[in-house]
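Heads up, one of the protein chains got dropped from this complex, but the rest are sitting where they should.
Note that the chains are named A, B, C, D, E, F and G in the order they appear, and that numbering of residues resets to 1 at the start of each chain.
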Amino acid sequence: MSLKVYLSGEIHTDWREQIIDGAQGLDVTFSSPVTDHGASDDCGVAILGAEPNKYWHDHKGAMVNAIRTRKGISDADVVVVRFGDKYKQWNAAFDAGYAAALGKSIIVLHGPDHQHALKEVDAAALAVAEAPAQVVEILRYVLTGVLPG
Amino acid sequence: MSLKVYLSGEIHTDWREQIIDGAQGLDVTFSSPVTDHGASDDCGVAILGAEPNKYWHDHKGAMVNAIRTRKGISDADVVVVRFGDKYKQWNAAFDAGYAAALGKSIIVLHGPDHQHALKEVDAAALAVAEAPAQVVEILRYVLTGVLPG
Amino acid sequence: MSLKVYLSGEIHTDWREQIIDGAQGLDVTFSSPVTDHGASDDCGVAILGAEPNKYWHDHKGAMVNAIRTRKGISDADVVVVRFGDKYKQWNAAFDAGYAAALGKSIIVLHGPDHQHALKEVDAAALAVAEAPAQVVEILRYVLTGVLPG
Amino acid sequence: MSLKVYLSGEIHTDWREQIIDGAQGLDVTFSSPVTDHGASDDCGVAILGAEPNKYWHDHKGAMVNAIRTRKGISDADVVVVRFGDKYKQWNAAFDAGYAAALGKSIIVLHGPDHQHALKEVDAAALAVAEAPAQVVEILRYVLTGVLPG
Amino acid sequence: MSLKVYLSGEIHTDWREQIIDGAQGLDVTFSSPVTDHGASDDCGVAILGAEPNKYWHDHKGAMVNAIRTRKGISDADVVVVRFGDKYKQWNAAFDAGYAAALGKSIIVLHGPDHQHALKEVDAAALAVAEAPAQVVEILRYVLTGVLPG
Amino acid sequence: MSLKVYLSGEIHTDWREQIIDGAQGLDVTFSSPVTDHGASDDCGVAILGAEPNKYWHDHKGAMVNAIRTRKGISDADVVVVRFGDKYKQWNAAFDAGYAAALGKSIIVLHGPDHQHALKEVDAAALAVAEAPAQVVEILRYVLTGVLPG
Amino acid sequence: MSLKVYLSGEIHTDWREQIIDGAQGLDVTFSSPVTDHGASDDCGVAILGAEPNKYWHDHKGAMVNAIRTRKGISDADVVVVRFGDKYKQWNAAFDAGYAAALGKSIIVLHGPDHQHALKEVDAAALAVAEAPAQVVEILRYVLTGVLPG
Partner (left out) sequence: MSLKVYLSGEIHTDWREQIIDGAQGLDVTFSSPVTDHGASDDCGVAILGAEPNKYWHDHKGAMVNAIRTRKGISDADVVVVRFGDKYKQWNAAFDAGYAAALGKSIIVLHGPDHQHALKEVDAAALAVAEAPAQVVEILRYVLTGVLPG
């Protein structure tokens, strides 16, 4: 068994690297959105032409990014959705809903402060973790049956 | 043509009533989540037994509410998702993602302050409105072909 | 909102009647398998001809019953699966798996003794209840937003 | 033609090994749930944190195991479901129902004592075998057209 | 519970009438192909213009008839496929395959002479009957739980 | 049997009225896009706010119209696509492709001049007609088995 | 582009070999049912135990063969269905219907004598050929754009 894992959500900490590093040696293929904030915001206008209206500026970028995120989620066996401490992060919750409707296995990753606000998202998950290392342990167990320690 | 419309999101203002009132006379059937905040939070434990751990308290409630929200979204032709001024509202974004993956027609309703943070959600919508009256006008136009004033 | 509810599982107690009686006045349509044990076992051979081999006797009946159970589950919004105290009840667990793969909202109904053995079934459910009255309360809450007492 | 086969059910005898050994040389890829009983029961709390309540202890484990079992069944061409002599084995019947709703080819493997109790599960199968060697012969025939001896 | 039943196959005997008559009082809605042989053969050219080539003559008719047969099969809960004594009846077998791939409950109706030649079709059915009265009895049992006699 | 028919394409002649009038007495429910050209072009900006850029002006309108056209096509049993003598009519061909991928029964309606240019669209249809009266005759035959004359 | 092609139908002439030989050098993977008539008829009882009743003898074999045929058709891009001069060949027509409902590209291969009887099957096809060499030419054209001669 091999797993395709999509890493959705927060782009300001190194949680993706922690998971990818921790999962070395496991039969996992990771994908993720573009995590360069500036490129992600401006990709639409940089390629397809400037927009004086900020709404359409954002819209063009969000549409281009959707080519990547939809592909990543659609191909994934497991979607990990990370909610960090800051920002609205509505795109992360949107990805979780999208993945849920497609029947993907979802792992939500967030600190205890967000438990109440994320209860509907957590209710769609097969695991709710607080640390990237726990996600790695889940992937290891799912693929090999081996538990930590 | 008749439309089934699900009204997702904010529960602290009267936007649902404004839309339902405005749409009187149109062939629309509305549904929505339970909007009694206390009942929505406690439904799981009130029916299925208390939980000392707040996480499971929330979880049981979110699962019971999911029976209603999934039914409402799955049956809908149009899903209106309202983002208000306060709170995280991740459940609204989750519903939008869920509706998008099911191919529903989505109308997002929010003020201009949220444009950048909601760009991925807006990108999945067929209309982005700022006022409930605009949602009514869309429903009227879609059903009757008549534009406002 | 109205709900179609399929009542799967145990046929030796009156749990179905308790739920149907309790739900009077709610906008619910119930369906269920044939609960006459003898008719259910013999329907195949009674209609399509006797079989000397007990396996094919059972097989013909199970196939005819599947016309009804698949229709009931496929049409349902909510599938309630009841596990009683006796018998193997593998058909109930089969129905639960079938409903889960179709994305139905599942309510499992069983006593505390079965918790460990049913953990995989419960994990696919949106609610796990011990008494028929709790199922009624869930249906009432989902349809009306009103909690008990 | 190659086949992906998921081996669901009993974990206390060596039936999986018999099938995998017997199928050597055939173009088959096998997958199965975690068959280490202790790890399977405790994976949830071992990775995601202890639960004082046995129900949630079991629940967390069942959810994590579902990541593997859903992947295995969804990817499979053939799902073999084995019912042994002991235990409730509701998870096996659940997997059979899940596989049936996804349109998988199902082979059920059980002794003659269970025929009546498993008639609904058998009715969803393309083959009902009593011995692992028969499953191997089916796989060989399906892939090569060669019958035993 | 109500059932939508599509009656496919032989058009030269009164088996449809026998089933429809026998099922009076049951909550069943029947549909069927156009059973006027001449109209069925000529509908394409009669409406859309003559074709000198018999192949295209037949083709135009078969396409127009497909509007009705696909609608009938797609909407049906149960598809009854009747094979009579004469003719190739490949359209009946085609309908059975079409219905099988859509997951419809299939009842095949044929005499004992055709058993070997129809074994693949029968293998996709939930019931194989020899007489229209048996089909009626199945429908009555599925809807009411009452067996004959 | 009743039919839901969506009438897509040309909005400058009275072909829809001819079909609807001709089909009086048949069990058909018709739907169609908004055929008021001005309203259709301007609905987006009229409801959701002006756009100085003509592209976004058009875009907002096309998105709002999509709420209606997707609903109409998704609900339809039969999609009639009319190509007139003038204009690019790419939206008609788009609707035909959309309907084809959903497995709808398609009737294309166009004059002989367009045969070569429409060959891919015609190849996805169950009938290709030149006159609205032929569409009516098809609907009558499909519903009643009666041929013209 | 590569193609997976399933070769369904007649097993008494060498049409499969002609196609496979002719397609050498093309990026095509072929699959087919078991074409050893005796093995195909007896596989069920040879592996799973004798049946005194010929119906169940046939049934067990048809079910085991279905594991292979459903896999072959489900995986295929193109399904070629061959009708020979003899026998009922209802399984070929069943396969055609099954493939049609799954949206597969179908090529029917038969002589001119069967045109009228196969008109419904032909109407579901993208090509109707008389000779295996034509099927090869279609595959070559589809993959390379090169026409014969």
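The rule is simple: a residue touches a chain if its C-beta (ideal position, glycine included) is under 8 Å from a C-beta of that chain, and two chains touch if they have at least 3 such contacts.
Note that the structure is a prediction, hence the values are computed from the model and not measured.
Of the options F:26, F:39, F:100 or F:147, the residue whose C-beta touches the omitted chain is F:100. One chain is missing from the display, and on subunit G it is touched by residues 1, 3, 77-78, 105, 125-129, 134, 137-138, 141-143, 145-149.
Within the entire complex, the positions of subunit A that touch the omitted partner chain are 31, 34-36, 39, 42-44, 46-48, 60, 63-64, 66-68, 70-72. Where subunit F meets the omitted chain, the residues involved are 54-55, 58-59, 61-63, 65-66, 69, 83, 87-102, 114-124.
Convention: only the chains that are shown with their structure count from here on.
Subunit E and subunit G have Cα centroids lying 23 Å from one another. Mean C-alpha position of subunit B lies 49 Å from that of subunit G.
In subunit B, the residues that reach two or more other chains under the touch definition are 63, 66.
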